[in-house]
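Missing here: one protein chain of the complex. Every other protein chain is in place.
Chain nomenclature is as follows: A, B and C, assigned in order of appearance, with residue numbering initiated at 1 for each chain independently.
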Amino acid sequence: MSTNLQTETGPDVPAPAHALEVRGLVKHYPGVKALDGVDLVVHQHEVLGLAGENGAGKSTLLKALVGLVRPDGGEIWVRGEKVRLGSIGDAAAHGIGMVFQEQSLVPNLTAAENIVLGSEGPGVRRGVYRWNTMRRLAQEQLDKIGSHIDPLARTDSLTFADRQMVEIAKVLRIEERTSHPPVIILDEPTSVLESKEIETLFTQVRRLREFASVVFVSHRLDEVLDVCDRVAVLRGGRSVGEVSAAGAAPADLHRMMIGSTGADDHYHGAAADRSDEPGRPRLVVRGLTGKTFRDVDLDVHAGEIVGIVGVHGSGREDVCRALFGAEPTTAGEVVLDGERLDLSGTRAACAAGVGYVPAERKIEGMVGPMSVADNMTLTKQQSRCTGPLVRPRKQATLVDKWIERLSIRTPHRGTAIQRLSGGNQQKVVLARWLVAGDVRLLLLDHPTRGLDIGARSEVYRLMRELAAGGVATVLLADSLEEAIGMSDRIVVMSDGRATTEVAAPAGSKPTPLDLVKEMV
Amino acid sequence: TEEAAGGGSATAAGACDPADVTLVGQVRNESNPYEAAWLTGGDAFAEQVGLTQERLTYDGDSTRQQEQISQLLAGDTECLVMNILPNGDSDTPPIVEGAEAAGAYLVTQWNKPADLKVADYDSWLSHITYNGVESGKQIGDALAEAIGGSGGIVALQGILDTGAAKDRFAGLEESLAANPDVELLDDQTANFSRAEALEVTKTLLTKHGKDVKGIWAANDDMALGALEALQQAGRTDVAVVGIDAVPDALTAIEDGTMTATVSSDGPWQGGIGLAIGYCVATGELAVEDIAPDDRAWFAEQFLIEQDNVTDFVSPEVDESDFACDNLFSRSQGAMS
Amino acid sequence: MSAPVLTTPAADAVVPGRPTVGQRLTSFMPVIALVVLLAALAVADPGFLTQSSLTAVARTSAPLVVLAAGATLVVLCGGIDLSIAALCSLATVFFALWLPDLGGLTVVAVVAATGAIGALQGLAHVLLRIPSFIVTLGGMSIFAAIALVISDAGPIRVVDRDATNWITLYVGGVVPMSFLVALIVIGVLALVLRLTPVESWIRATGYSESAARLAGSPVDLVKVAAFTVSGACAGLAAVMLVSRNFSGSPTMADNLLLPAVAAIVVGGTAITGGHGSLWRSLAGALVVTLLRVGLPIVGVPSAYEQILYGAIIVAAVALTLDRSKVLIIK
Partner (left out) sequence: MTSPAEAGPEVVHARRPQHRRGVPLRDAGPPIALVVIFAVFAVLSPGFRTLSNVQNVLDAAAVLTVVTCGITFVLMMGSIDLSAPGIMGASAITVALLVANNRNDNDFGLLGVVVAVLLGAGLGCLSGLALVVLKVPSFMTTLGVSAVGLGLATLMFAGVQPNISDALLEGWAVERFLGLARLTWIALGCVVVGWLIQRYSRLGRYAFAIGGAEEVLALSGVRVAPYKVAVFTMAGAFYGLAGVLVTSQLGAGLVQAGRGYDFSSIAAAVVGGTLLIGGRGGILHSAVGVLLVTVLTNGLVQIGVSPYWQGGVQGLIVVAAVAAAVIPQRRRNQVTK
């Protein structure tokens, strides 16, 4: 690895030892070398970015740093001292704390309890809770990040973003638990946040740099370059190099991540060659009303991608679910290709050629312990059956084809999907709707959440391909940029109503600002 | 009688070497005094003839009883002697047929469907029971007398689908007919269980209050549960009767808190069934020689009240009761 | 300013995964547990390992196998069926009552009736969204009450044995017909699962109901079907019990509930759903039967028998449970 470390943006006084150093870390899983001799250095008072494709081993490396993954080989040094981290407690004792990629709060406890969980300190005296103290401790943490959450609110009553804030507040308790400058690890903390919340988070990260080191993972490379001092890149479980953030561009990072100078086909470029066919829309929604939305009208033509944007709580997600029959409606009519769409249940929707990719992959999108193949063919059983009988060969051929086509990184089609990295999981979930080739309307809720830039481009390409094949797509994008880049038309929702529609043909895309104006 | 076993050739019926005989006693569980005493009696008999008794319990679970029996009969049944307490009436026929098919010597006690005739079988040597109608009537009469011949009583029934429970209750009804001034206020089942009897009695006491003058229980366990309920309700004016003569009931009768019970002699029951089987297996008694009246018979029983309770406090098993020529000495006649 | 430093491309980390020897072994654990237990019993009493003795075990286990097989489907879906034993008791009463009128058709009628009752419970579960534990707990007491009332709280003798005679026969003089029927039930159910998409629907439902539903799996249908099969199995087990006892009784099978659920768990099926299989329940039912009848027969005293039963059954599960499939043990 490179030794020409540049610390232009770091502190001037060199620290006595690295805050954290990893040497030749190895971790095998059955069929996978998740870590294949990783080297990594984290300096004092720096924000280190970690970039890499889905499945490159980022999460595994970070989990090893907090004692959750026991490495098969290699060394971890903390402040010049070799350590063995057997548990998350060990790591905390060395001042290392982490915010996990998958949210990790106890839903039926209060935010306060979650924040102090495992390190209650004066909040618990001889096994007895002191609620006032606990509340105060939690409030201190929340104040640090300027969050206005009620510490005694139950966590499952908070929004996704608020919960992420709770997680950050929680990890900041490391400060109180160690006398050393802590190392704080953030594994994709931004993937579920809105831009305003991301800004808050970055402010925190910059504040942390004053007294701590931060390791930051995100697939939004511009973000990484924005907040980090230095970025290390992993590929296939190995360190492949690092750059100083100051002068690098996302494209440089991307090139290192994928190991070639392949074109970074970002969404902005393409979108051009879609043939606009007018005529009757494929999907016609009139006056759709449910618990969280009212009188929604929506038209989507075959081959068109319609983005729906709105602030959190605008009800767009529920509209999608309603169209899929997963959320009850009280009024309105939905017509797909001239036929009334049955909204009574998900099965009817599937049969009618509607597909839905939910945002909460882990709970709603995939069946963790089941194999990649079974997950992929779960919906379209006909794709692997002859009559009522399952044909394993037919399934194998089909699944292998899609694994290849979407370059899904999995040891085998029989591997449990929960062993795949998040991005690869998402590809499998998406493939589920494609295997039969009969989907007419695709509802995508944050389909690129947690995907690396390469996987993203592939999903984008796939969406375009599908659109070109005549599939009508409704997209709830991960970011406004994505919505603008991908959509042919954008519907703005606010307060449960579809308020405005903005055309976004290739060449004359609206700016994010145009949309934000409409959203609020 | 301790001669070395002969060859392995099939032994003709009734010609088992005494040392080859396997003695099996099966009751519901060892965790209630009456049935524990039964098994102890079986052990005592086995010791008397230089053998040991194999003790089986099925935890009051009919299915499990059948399973154990069929497993037992799948083994060596040549000189097998079984003294069985069937869980309910309906459990007897499969046991009998299994034993008949396997050629094992069987004595059953307490439960038997009325239309199943012991004399129709060769291996089923005898069925012994106490006359439940009689015992139910005896304690019913004793209760009527204790409450002065008139007043309300409540009845605690046993497990509803057992012959014992039905007969005993029929006895109570006879007694009620003979004592027209005694009124049956309520009858509930407490499944022969002390704990259930406690709860049921409490509820009945609040429901009928002072009208309750006596409690008729189909066995002593329930009677003891009822006594606890009375004590907790602070009632000392209620007479209680039961059946079985378990030690605690005898103590209660001695103390005067309970009125009467009827003896069932557990240790004797545990021994006598094995004894009959042993005598037939060893050829000392031929099945044909058992009088038809002794194939299904009522054993002798006594009404126990305060004046005679001391005679029953420590039941003695008399070895001579189990002699092959004296097996049926306690018979009170054939089952009707 | 540093230029990005590229090193050699990473080696392909993907190699095909095949089950290791250890994994294979875990999937055979239920059988291993069964064999070990049998060997232990044979050591305690060599007479136990005779053909007639094993035949008796097989015959004894048949109703339990059938009960457990049906309930396994419900457990795989992530639910539980506590009503099987009470329903089985009720079915013995049905059988005894209907036999005089229906003759040879009684078996079919009873199985159909219990299947319908099972379906009813399934419908209550999916339509009213009541947890299966509650539905079937309620079902348990309701069936017990119905059985008591229609039987007049007593056993009903079955005089005409022709209708059940076939089930008491021995195939080849060795294999009890009832056990064979149990094996056929397991085999047919397992084949249906394996050859059709039903298996992936059931597993998906058991592992993650919401994901299964959003993938368009017929979650409700699968659950109702599982309860139906569970009910029908209870009916079939009742036929076996009646053929064995020559009577139907309102409480006959009540004590088989815990052994049946224990059989499922001892087989290594996860009580939380998703992971498990029917043949595991077969092995589990045989282990439980061996414990129920074997321990007392080889001469373990009653009190120690219970202690041993408790210890062995826990040890058996410790052996059979595939912990790589069940991440959190509740």
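The rule is simple: a residue touches a chain if its C-beta (ideal position, glycine included) is under 8 Å from a C-beta of that chain, and two chains touch if they have at least 3 such contacts.
Note that the coordinates shown come from a computational prediction; the quantities given were computed from them, not determined experimentally.
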So which shown chains sit in contact with the chain we cannot see? A, B, C
Identify the residue among B:A195, B:A286 or B:A334 that touches the chain left out of the display. B:A195
Option from C:I202, C:V265 or C:L286 whose C-beta touches the chain left out: C:V265
Tell me which residue among C:V149, C:V171 or C:I184 touches the hidden chain in the full complex. C:V149
Per the definition of touch given earlier, which of A:E81, A:D156, A:E176 or A:E199 contacts the omitted chain? A:D156
Given C:A58, C:V242 or C:I313, the residue that touches the chain left out of view is C:I313
Among the options A:E140, A:E194, A:D297 or A:E360, the absent chain makes contact with A:E360
Contact with the hidden chain only, please: which chain A residues? 68, 87-89, 92, 100, 102-110, 113-114, 117-120, 124, 127-129, 131, 150, 152-154, 156-160, 162-163, 170, 313, 321, 325-328, 345-346, 359-360, 362-364
For review purposes, identify every residue of chain B that touches the missing chain, sorted by number. 29-33, 36-37, 39-40, 188-189, 193-195, 198-200, 202-204, 206-207, 224-225, 227-228, 231-232, 234, 246-248, 251
Interface with the unshown chain - residue positions in chain C: 78-79, 124-126, 128-135, 137-146, 148-149, 153, 209-210, 213-214, 258, 261-262, 265-266, 270-271, 273, 302-311, 313-315, 317-318, 321, 323, 327-330
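As a working rule, only the chains that are shown with their structure count from here on.
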Graph shape for the chains shown, where an edge means the two chains touch. Line, ring, star, complete, or other? line
Quick check: how many Å separate the C-alpha centres of chain A and chain C? 41
Note: chain C sits from chain B at a C-alpha centroid distance in Å of 36
Using CA atom averages as chain centres, what separation in Å is found between chain A and chain B? 73
Chain A residues counted as touching two or more neighbouring chains: none
For chain B, residue numbers touching 2 or more other chains are none
Of chain B, residues touching chain C in the complex: 29-30, 54-57, 59, 61-64, 66-68, 70-76, 88-91, 93-94, 97, 113, 160-161
Given the complex with chain C, which residues does chain A contribute to the contact? 1-2, 4, 6, 30-34, 36, 233, 235-244, 246-248, 252-253, 255-256, 259-260, 324, 326, 346-347, 349-351, 356, 358, 363-370, 374, 377-379, 381, 384-385, 388-390, 409-412, 414-415, 432
Flag every residue of chain C that touches chain B in the complex, lowest number first. 47-48, 50, 52-53, 55-57, 59-60, 63, 148, 153-155, 157, 241, 244-247, 249-253, 255-256, 289, 292-294, 296-297, 299, 301-303
